[in-house]
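Below is the structure I would like to discuss, written out as structure tokens.
Note that one protein chain is taken out, while the other chains of the complex remain in position.
Going by the order they are written in, the chains are A, B and C; count residues from 1 in each one.
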Amino acid sequence: MESSGYTFSTEFSVRDYECDIQGVVNNANYLHYLEHARHEFLVSKEINFTELHEAGIDLVVTKIEIEYKFPLRSRDRFIIKISLKRDGNVRLVFIQDIYRIPDEKLIARARVTGVATKNGRPVPPGDLISKLGLE
Amino acid sequence: MESSGYTFSTEFSVRDYECDIQGVVNNANYLHYLEHARHEFLVSKEINFTELHEAGIDLVVTKIEIEYKFPLRSRDRFIIKISLKRDGNVRLVFIQDIYRIPDEKLIARARVTGVATKNGRPVPPGDLISKLGLE
Amino acid sequence: MESSGYTFSTEFSVRDYECDIQGVVNNANYLHYLEHARHEFLVSKEINFTELHEAGIDLVVTKIEIEYKFPLRSRDRFIIKISLKRDGNVRLVFIQDIYRIPDEKLIARARVTGVATKNGRPVPPGDLISKLGLE
Partner (left out) sequence: MESSGYTFSTEFSVRDYECDIQGVVNNANYLHYLEHARHEFLVSKEINFTELHEAGIDLVVTKIEIEYKFPLRSRDRFIIKISLKRDGNVRLVFIQDIYRIPDEKLIARARVTGVATKNGRPVPPGDLISKLGLE
């Protein structure tokens, strides 16, 4: 997966309930972390889900690719760094990499593809593009 | 907590992702099991959340008391048995007991209090009472 | 449930994935929040689960009573305040109250009973008492 200039980051700590029998964070919880980081990113760009939704527009994830490099454990701190780019007319691609704090060990790399939909059909992201600094 | 004549039951199996570092089902997941069992119960009584919601009526949990007697582990099978009664004019009380299968070991006992709300205010459960067989 | 002099507090924000169809935090997730707050509290008292576990001692929740007063919604900030007391020789009781930030609206009140177990049997909490400031 490509690396690139990150434009946003947010920090987390592992909570014990996110770990499973093996003592490591369960794979599904990484998707929770990634979702929360994307939402923080969008909020930082003043993108308001509720207003969008009332205008019939939803942001929908269509594909996730994640490589698990090294497990997170109880109470580990980590940072998710994000970069964003366009892929064709309608797709947005979030590169989201997870690094442990403070040693910066690479924990996971993800590539999350999303589209804007209007009444359930993909549409060009329009106004979102300028808000997201992609022009 | 009181025991009583159960009127509904539903079976589950523990999934590995529901277990935590200690190798047992995390305490919060019991509330997921209990919620799912209550919803199955209400559906069995032909109570339709969506129709109720569109009529402005929501069923809201106001209190949960749960005693953890013995832990569930990976792949354990269990059954949740439910009885229901009224408490005053507006409250419904679900007694929900969890037993391991097949040895019937008591795993947890819960008492879940709910109210019907209309536009956010508690109301007598009305039509629900006859559907729930509480008259 | 009793109120009392809180001795610890920790802050959270609601993450969108913690909300359910009704747009509010799912009831089970409050137990996750409460667990995380207790663990933060115990760590602040230098109580080390791993060392305890290797000495055969586990801290086990035996009972949770929670009253849901008002729902948390997407992105709400909140604080969990904790006080702790003994109940008989072997039980510890955590009072955990959740308040929204910044308006201090009471969201939920919980009373969580735990015991120390050694090789699966309840034991007096011993050394924990002085560490927890309960003498």
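The rule we apply is simple: a residue touches a chain if its C-beta (ideal position, glycine included) is under 8 Å from a C-beta of that chain, and two chains touch if they have at least 3 such contacts.
For clarity, every value in this text was computed on a predicted model and none was experimentally measured.
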| item | value |
| --- | --- |
| In the full complex, displayed partners of the excluded chain | A, B, C |
| Contact with the hidden chain (one of B:16, B:87 or B:127) | B:16 |
| Touching residues on subunit A - with respect to the absent chain | 22, 26-29, 31-32, 35, 58, 60-68 |
| Contacts of subunit B with the absent chain, listed as residue ranges | 15-17, 32, 35-36, 39, 43, 75 |
| Residues in subunit C touching the chain absent from view | 16-17, 19-21, 23, 26, 28, 74 |
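Everything below uses one rule, namely that only the chains that are shown with their structure count from here on.
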| item | value |
| --- | --- |
| Most distant chain from subunit B, judged by the mean position of its C-alpha atoms | A |
| Centroid distance [mean C-alpha coordinates] between subunit B and subunit A, Å | 34 |
| Subunit A and subunit C, separation of their C-alpha mean positions in angstrom | 30 |
| Residue list for subunit A, restricted to those that touch at least two other chains | 16-17 |
